[in-house]
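Note that this complex is displayed minus one protein chain, with the remaining chains in position.
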Amino acid sequence: MSEFFDMGGRGLYVWGSYGVVLLVFIIEIWQVRHKRKMILQQLRSMRELGDEE
Amino acid sequence: MNPQDKMSLSDSLMLVIRRDWLLAMRRRADVLTTLVFFVMVVSLFPLSMEPDPNVLRKIAPGVVWVAALLASMLSLGRLFSADHADGTLEQMMLAPQPLALLVFGKIVAHWMLSGLPLVLLAPVLGLQFGVPTEGLWVLVAGLLLGTPMLSAIGAIGAALTLGLRGGGVLVSLLVLPLCIPVLIFGAGAVDAVLAAKSAAPNLALLGAALVVSLAAAPWVAAQALRISME
Amino acid sequence: MAINWFKYSAPSTFYGLAGKIAPWCAGISAVLFAAGLYIGLVVAPTDATQGESYRIFFIHVPTAILSMFLYLVMAGYAAIGLIFNTRLSAMMATALAPTGALFTFIALWTGALWGKPTWGTWWVWDARLTSELILLFLYIGFMALHSSIDDPRRADRAAALLAIVGSVNVPIIYYSVRWWNSLHQGPTFEVGRVAVYDDTMRQAFLLMLFACWLYAAAVVLWRVRSIILERERSTQWVAELKEIRA
Partner (left out) sequence: MLEVNDLACSRGDHRLFSGLSFSLSAGELMRIEGVNGSGKTSLLRALCGFLMPDAGTIRWRGEDIRAQREEYHAELVYLGHLNAIKDDLDARENLRINAGMAGIRLDGKEAVAALRRMGLRGRETLPMKVLSQGQRRRVALARLLVGDAPLWILDEPLTALDVGAVGLMQELIGEHLARGGMAIYTTHQPLEVAGVTTRRLALS
């Protein structure tokens, strides 16, 4: 197992690559979800203001 | 109105060029600023390193080209912004001539005022860097073919960023990547001569790119102006 | 039976459609990633000349290919939006840009991590890495222009024109950089070059390529749903959505 993570002494480079990819994907998915949450919230509050009128 | 009072396409083109020239002559400081900026950027390089003549000769074409690129970015902000601010651009778009033609005129004027002076000054700067005579000729030839392209491609960026906050920085961000081939071929031509090879392929590619960009860029910039003026 | 494409080009229809397709893309993408990573990192044999570090290939090359592909797709949508004045196309172009830029960034990052163990430098001025760098500038330019224009319609149209000009320039830039590179260093020095001699290598590469592609599709569809809501906020159909009434 440790041999697998060592990658013939190149572990830092290989895992550095795949790790950053994972990180970027997580950030992007979080950002997309966050954006959706914000816009839904905004639309709901717009709707509530509209109902009061 | 008499028919001879109407203006032909070439008359309109000349009018735009003459107008921009006249306006620049009333404000010579703007033209000089660009030129001084160009000289200053080029002169900073030897000061930032050990002035080894061999190294200087090697980096000279790249330095001169990068400085020319930056200097023409600097002057791009003025290409349409003054005309936009005072309403002249609206009138230009309502001219009975194709807008692309008038934009072409503005590109030519911009090149004569900001590109041509750089071309004329470049050999002097080349001498400072110890570039041999044959290299200087190729440098001038390359700049002569390349700087009109910078004005043409730059016009697209200037038209797209018309009237925007921070337009000056944005225009460089948009235009510089598109100008990279010009830089590669232009500086490559001088490199080739310094390495005792022929500069012809580089210059031929520059020439071809010049023809294509002068044919396409005014039209694209005209479309960009229409979008920006909406 | 003819499909009515115009029906799907209406933001209101596409909003629902995208919501149905995106989870499938994401799910299949996850399965393909799992398979591709297993084959690529465990099954595929060690490369004779580059050792284990060649395994970066399985992520570097797919993201590099997709970064260029996404730019062309983005420019295509932008062109359709500019010519036919369809609002949805412009929204798709806007949604594609961030994902394309991130793929470009990944290609650059993994390229640098490949260069270090293989040639001893973090950065090589080879054709692919240099073009990727310029591509990143083009993506950033697109997003910067779009976000600095307040009027959304002008922003769509101006950015579309820029994307089209950029897509004409991408091949010119790529070949000029390649040509410049061949004069100075010779073509042997290229990141991403691996002699694929084993079937498992090919399988892993294809799996990863499709996984990345579907990932991009899922994220872009999700993002475009938010953009649609934002741009259509004053319409009746948005007000009637159940996620807003709730």
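Which chain is which? They are A, B and C, in the order written, and residues in each are numbered from 1.
Convention: a contact is a pair of C-beta atoms (placed from the backbone, for glycine too) under 8 Å apart; a residue touches a chain by one contact, two chains touch by 3 or more.
Owing to the predicted nature of the structure, the values given are computational and were not obtained by experimental measurement.
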| item | value |
| --- | --- |
| Among the chains presented, those that the missing one touches | B, C |
| Candidates B:M7, B:L121 or B:V140 - the one touching the absent chain | B:M7 |
| Absent-chain contact - pick from B:A67, B:M92 or B:I156 | B:M92 |
| Absent chain, residues of chain C that touch it | 85, 150-153, 231, 234 |
| For chain B, the residues touching the chain missing from this view | 1, 4-7, 11-12, 15-16, 19, 22-23, 26-27, 85-88, 90-98, 102, 226, 229-230 |
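Operating definition for what follows: only the chains that are shown with their structure count from here on.
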| item | value |
| --- | --- |
| Inter-centroid spacing, chain C versus chain B (mean Cα positions, whole Å) | 33 |
| Where chain A and chain C are represented by their mean Cα positions, the distance between them in whole Å | 16 |
| Residue list for chain C, restricted to those that touch at least two other chains | none |
| Of all residues in chain B, those that touch chain C in their complex | 156, 160-161, 164-166, 170, 173-174, 176-178, 180-181, 184-185, 188, 191, 209, 220, 223-224, 227-228, 230 |
| For the chain C and chain A complex, residues of the former touching the latter | 37, 41-42, 46, 51-53, 55-56, 59-60, 63, 98-99, 102, 105-106, 109-110, 113-114, 116-117, 215, 219, 222-223, 225-226, 229-230, 233, 238-239, 243-245 |
| Complex interface listing, chain A residues touching chain C | 4, 7-10, 13-14, 16-18, 20-21, 24-25, 28-29, 32-33, 35-36, 39-40, 42-44, 46-47, 50 |
